[in-house]
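Apart from one protein chain that is not included, each protein chain of the complex appears where it belongs.
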Amino acid sequence: MADTTKKTIILFSGDLDRAIAAFIIANGAAAMGDEVTMFFTFWGLSLLRKPQAPKHKKGFLQGMFGAMMPSGSQQLGLSKMNFAGMGPRMMRRVMRQQNVMSLEDLIASAREQGVKMIACKMSMDFLGFREDELVDGLDFVGVATYLSEADEANVNLFI
Amino acid sequence: MADTTKKTIILFSGDLDRAIAAFIIANGAAAMGDEVTMFFTFWGLSLLRKPQAPKHKKGFLQGMFGAMMPSGSQQLGLSKMNFAGMGPRMMRRVMRQQNVMSLEDLIASAREQGVKMIACKMSMDFLGFREDELVDGLDFVGVATYLSEADEANVNLFI
Partner (left out) sequence: MADTTKKTIILFSGDLDRAIAAFIIANGAAAMGDEVTMFFTFWGLSLLRKPQAPKHKKGFLQGMFGAMMPSGSQQLGLSKMNFAGMGPRMMRRVMRQQNVMSLEDLIASAREQGVKMIACKMSMDFLGFREDELVDGLDFVGVATYLSEADEANVNLFI
């Protein structure tokens, strides 16, 4: 058994179901006393967008990315059975009925439990997201930072 | 090198191709003498559904999930080139021609080799799957059990 119980999760996906899975694992590990770092990259960044972000002048293509990607956790779709947005609504409704925490509650809980959230700077540059368009409390880092975190961990997942 | 060779695999996906990959890795590791735990969650649970499961009265939304998700390994689709079910049939046929084990054989082999299969209770509650709707021989657990298993392993994959 390794002598660390730190966990890292790369959240590459912008799907609601995968984001929920990532945050359930992160919260579970934090509740067990593990250090947890989540690295948000590519579509996973959409989860962190402020619904009402400051407007910035952007190039055409980055403007397109901005317009097409979900603006925050409330707008995520499902990886399967999305049905033009019906699927996510169904999933959220069943989660409420089953007293499962919503994604937003899971994110808040992760923050409260000290889960470290870091955002991939290269993806941000690429997708044209500025720091003030994303939620507060993030670190903006490169892949080297992720790798250093992963070197200190015993479980590293790519979701 | 870590002093354990235990492996864990989270099977989140309900795609035939990803399920096959997961079971090939699990069987390979078990054949090398490694302890292996597979944690089935979200769409990955569809693989474990009995084709002829006992009927339960369910709420509308959970009834929908039950009706729309594949009932067992024979009904899985592909993550790419599914073509309304043509893709999986092609894949299965080529696998037979190439003497590659079918998914069902891979699952049976994993069981014979002692691969531990655990199903995520929270996903089951959420999707409305009862224990008797899933194949026999599973443990029904929470994320804490997965994390304990992962802490004892040196390779942990999310598929």
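Going in written order, the chains are labelled A and B, and every chain counts its residues from 1.
Everything that follows uses one rule, which is that contacts are C-beta pairs under 8 Å (C-beta built on N, C-alpha and C of every residue); 3 or more make two chains touch, one makes a residue touch a chain.
None of these values were measured; they are calculated from a predicted model.
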| item | value |
| --- | --- |
| Sole contact to the chain not displayed, among A:G33, A:G59, A:G114 or A:G137 | A:G59 |
| Contact partner of the left-out chain, one of B:M68, B:M90, B:A108 or B:A144 | B:M90 |
| In subunit A, positions touching the absent partner | 2-4, 10, 12, 14, 41-43, 59, 61-62, 64-65, 68-69, 122, 125-128, 142-144, 146-147, 150-154, 156-158 |
| Where the unshown chain meets subunit B, residue by residue | 1-2, 5, 7, 17-18, 21, 24-25, 28-29, 31-32, 34, 79-81, 90-91, 93-95, 97-98, 100, 154-159 |
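Just so it is clear, only the chains that are shown with their structure count from here on.
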| item | value |
| --- | --- |
| Computed distance of Cα centres, subunit B from subunit A, in Å | 25 |
